[in-house]
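Missing here: one protein chain of the complex. Every other protein chain is in place.
Note that the chains are named A, B and C in the order they appear, and that numbering of residues resets to 1 at the start of each chain.
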Amino acid sequence: MSVQTHGKKRISYYYDSDVGNYYYGQGHPMKPHRIRMTHNLLLNYGLYRKLEVFRPIPATFEEMTSYHSDDYMMFLKNIRPDNITEYNKQMQRFNVGEDCPVFDGVFEFCQLSCGGSIAAAMKLNKKQADITVNWMGGLHHAKRSEASGFCYSNDIVLAILELLKHHQRVLYVDIDIHHGDGVEEAFYTTDRVMTVSFHKYGEYFPGTGDLKDIGAGRGKYYSLNFPLRDGIDDESYESIFKPVMSQVMQSFQPSTIVLQCGADSLTGDRLGCFNLTLKGHGECVRFLKGFNVPMILVGGGGYTIRNVSRCWTYETAVALDTDIANELPYNDYFEYFGPDFKLHIAPSNMTNQNTKEYLQRTMVRLFENLRELPHAPSVQMQPIPD
Amino acid sequence: MSVQTHGKKRISYYYDSDVGNYYYGQGHPMKPHRIRMTHNLLLNYGLYRKLEVFRPIPATFEEMTSYHSDDYMMFLKNIRPDNITEYNKQMQRFNVGEDCPVFDGVFEFCQLSCGGSIAAAMKLNKKQADITVNWMGGLHHAKRSEASGFCYSNDIVLAILELLKHHQRVLYVDIDIHHGDGVEEAFYTTDRVMTVSFHKYGEYFPGTGDLKDIGAGRGKYYSLNFPLRDGIDDESYESIFKPVMSQVMQSFQPSTIVLQCGADSLTGDRLGCFNLTLKGHGECVRFLKGFNVPMILVGGGGYTIRNVSRCWTYETAVALDTDIANELPYNDYFEYFGPDFKLHIAPSNMTNQNTKEYLQRTMVRLFENLRELPHAPSVQMQPIPD
Amino acid sequence: STQLSLLADKGAIRVGKKHQAVIPDLVTEEGDKKMEVDEDDEDMKENGNLMIDEEAEENGPAAKKRRNDGVQLTERETLIYHPYHSLSERDIDQFLIMARAVGTFARALDQSSSTKLPSLHMTAAYASRDVTLFHAMALLHQANYDIGKAVKYLVPPANKTQYPLEVDQATNHNTISLGGPLLCRDQMEEWSAPEANLFEEAMEKLGKDFNDVHADYLPWKSMRDIIEYYYMWKASNRYAEMKKKK
Partner (left out) sequence: STQLSLLADKGAIRVGKKHQAVIPDLVTEEGDKKMEVDEDDEDMKENGNLMIDEEAEENGPAAKKRRNDGVQLTERETLIYHPYHSLSERDIDQFLIMARAVGTFARALDQSSSTKLPSLHMTAAYASRDVTLFHAMALLHQANYDIGKAVKYLVPPANKTQYPLEVDQATNHNTISLGGPLLCRDQMEEWSAPEANLFEEAMEKLGKDFNDVHADYLPWKSMRDIIEYYYMWKASNRYAEMKKKK
């Protein structure tokens, strides 16, 4: 019998076995089932047994209103497919209907997603883990009083608020193909949270995330946006992600990181238009992990679900410093992974519309913004004066 | 978890899984398979798990010739079904042929039977058990240089010889329906072994065992025979067995007992004509066990094999002080025990030709013989003089 | 996160009380507090209300949830599994084989299973589904990573006195004790052949509108069961064959 090496990082993983059975509706691309597929792959790859596995307590109404408005949450708690007609006005006001439909158990689903991210944050606060993982979370578009882009409640914002109780500076990084607008907006005016988002920009949801959006008030220069074009590949992505994030880490010096791992930036995504493989996507996890700063990994977008579960499985393995075979293990959903039944996916031959020059130029602009950050952060880790 | 109570007696049980596959031949009533049936019932009754279970080392040629003649054993070792013609004369001389046929592995079979009884004896010598059990043994008819009554080698004699190394006086008791002639003859002239046999007498195999046969030389009064008539039942048997054995125990004061549990004395036996049930037969085991003298139980005759295995199973339970259900447990040979599938058997309505008067009269005669025994046995358990 | 949205490329980051989160004050950690008690004395009073919350956690009923076999817990979570034990990979592999074996045997004993599953291979396949493995892992945890104890949980006595009922709560699995071998069944297995046929008929007629599938075809099933079944069915031979026919 070999004793588990404690030299590796402690990874806490959050999952609720109910999550896979929430259903947004016929034809809707968002499928919580992909989280279950990930979970089953983790089991059958033998990664599960290397994790601390937790079932999170669902977030309470009070916890969710630490960011969201009471009336929005009350609405979300009460709305059901069978009472929609009574809530016509509110549905419009809270942007619930088309992208964000009312489905059975929508509030419970939010409670699981938020419960996982809050627990993941609290875990880091207690220094009980090095990396915490909640693939149920990452719903970065939700606003304080508004659903958006398949997101109803913003588990990331709630997690960051929890982190802020014990961390002076929290870094948020978003590699979803969409701009992390919900998180950016929530922390747009604070210098204690820096948000960095890499995303497709230009005639694309949600429309925000311009290079020029840099935060406001005390938060000026604490929002960083890297607008990208279609077809970015692993190499290009790495060529911008690593320099930018190195500089961010050096300038901002966060004591904790939240990484949104939206998998709609992968090649072949049903809604996305990037050309990343698991290796390029996962390299972001590996790179940030290298800074040895406590980190939360959350999910996010991702609409070709066989690839989403591949991606998050691989990234859990990255967090665990464990190599896994390219041959997928048998599991309940094995047939989804045909015809090749391999872990890794190949990039397509789509054109990368991000020229080296464009990427270089954008990076230079971002570095200029980063130079505006105070060398010594505005609030130091020092005894708070009376 | 309960710790096994060591208050109960330590029972060592000897078995070799090969024994069931020796086959005397078509139509022959002796079936070693009954020992396997017993073994499987012990397992499925959960008695097995209360025993110390041993596989004995097969007896060696040298061990077997500690009683048997070299030429007889050499013959037995060499004879095979396919070389019978070469051994015509010897077969007659050693009485091998009709009752005691030459079958495949006959010598090995003897080695197992004797190995078990020798090991059982040695176990008692070492004081490593209170009762030892070898249902493979009990072949009481075999003579020094002669097979007889389905018996080729006399495991009982070998066991007693082993016991005599450490015990001044050994008591042999035989409740087979047949006279225990082989054992009686082997120890007919010694006062260190008392043989007591209860058996059908009169126009019945082997013809010996008259009340008047009492031993010879120093062995005079050390052989005891209780001749019986057809149809003896539990009650009658108990009425003689207990008084006789009480007196024997008191007069002879053995430090160890060998009980031959031949099951052909049960009602319904293919060759027997008694009317005992398991309870009457097993009561002999229970009664002797009550003297708290180390004891070996061996098998013997028994030709209605479903009842033989019932009987020896029950008697193992008696040795273990364990009650077992009348409902037989499922096992590989369950169908043998139909239509009732019960442990206990009912006596038949045959006439008991043993009148109370006859039994009483015989008992009185035996008591008279017993009174001839020296009060202090001829050789005492005391330091041997220089 | 979709081009479906009418709001696409019209978004804007809005500034104002209604949009930004209220940033909480930094709480000095429990551990730090004891180290720096002199300096932080005033601070503690300032953040009094938060500190009280922390105290309550430490002393309240939640406190005992903090630790489970040496793994530290917050009050926001239930521990399902941890890797800090002395079992080898092979030990766990072997235990998972045992779990499958017990599942196979349980189906042989279970009346309702064995009429549905006459084939040995199919039974072993059902007993090897993920629900059985997840449940086994949860039992291993409940048994404190003692294989001997865990296998006994696989074959609990009828009254479940010797079975950690918490495990059913923790994983939400559908376990049936036969007073012997443990049986974990998922929806794929629970459904009868007629139910499966009804479902396929509904899918052809209604598509993946599970509210209607539920209402019109399978009202005795819950929505969740139907959805679980749907996703498993898509990975099954039945689905492959249905697609082939078209």
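For this structure, a couple of remarks:
One rule holds in what follows: a contact is a pair of C-beta atoms (placed from the backbone, for glycine too) under 8 Å apart; a residue touches a chain by one contact, two chains touch by 3 or more.
These numbers were taken from a predicted model, which means no experiment stands behind them.
Note on the chain not shown: across the whole complex it touches B, C. The residue touching the chain not shown here, chosen from C:148, C:194 or C:219, is C:148.
Touching the missing chain, out of B:49, B:286 or B:344, is residue B:49. Residue in contact with the omitted chain (choice from B:90, B:145 or B:239): B:145. Although one chain is not drawn, its touching partners on subunit C can still be listed: residues 90-91, 94-95, 97-98, 100-102, 104-109, 114, 117-121, 123-124, 127, 146-149, 151-152, 154-155, 157, 162, 180-181. Summarising the interface, subunit B meets the missing chain with residues 1-4, 6, 14, 17-18, 20-23, 25-27, 29-30, 33, 36, 40, 43-44, 46, 48-57, 66-67, 69, 81, 95, 98-99, 104, 115, 118-119, 122-123, 125-128, 141, 143-145, 148-151, 157, 160-161, 164-168, 176-179, 181, 184-190, 192-193, 202-208, 213, 216-217, 223, 262, 264, 271, 300-301, 303, 331-336, 379, 383-384, 386.
The definition used in the following text is that only the chains that are shown with their structure count from here on.
Under the stated contact rule, the graph of chain-to-chain touches falls outside the line, ring, star and complete shapes. Between the CA-based centres of subunit A and subunit B the separation comes to 82 Å, rounded to the whole angstrom. Our note on geometry: subunit B versus subunit C, Cα centroid distance of 63 Å, whole angstroms.
Spacing of subunit A relative to subunit C, judged by their CA centroids, is 21 angstrom. Residue positions of subunit C in touch with at least two other chains are not found.
Among the residues of subunit B, none is found touching two or more other chains.
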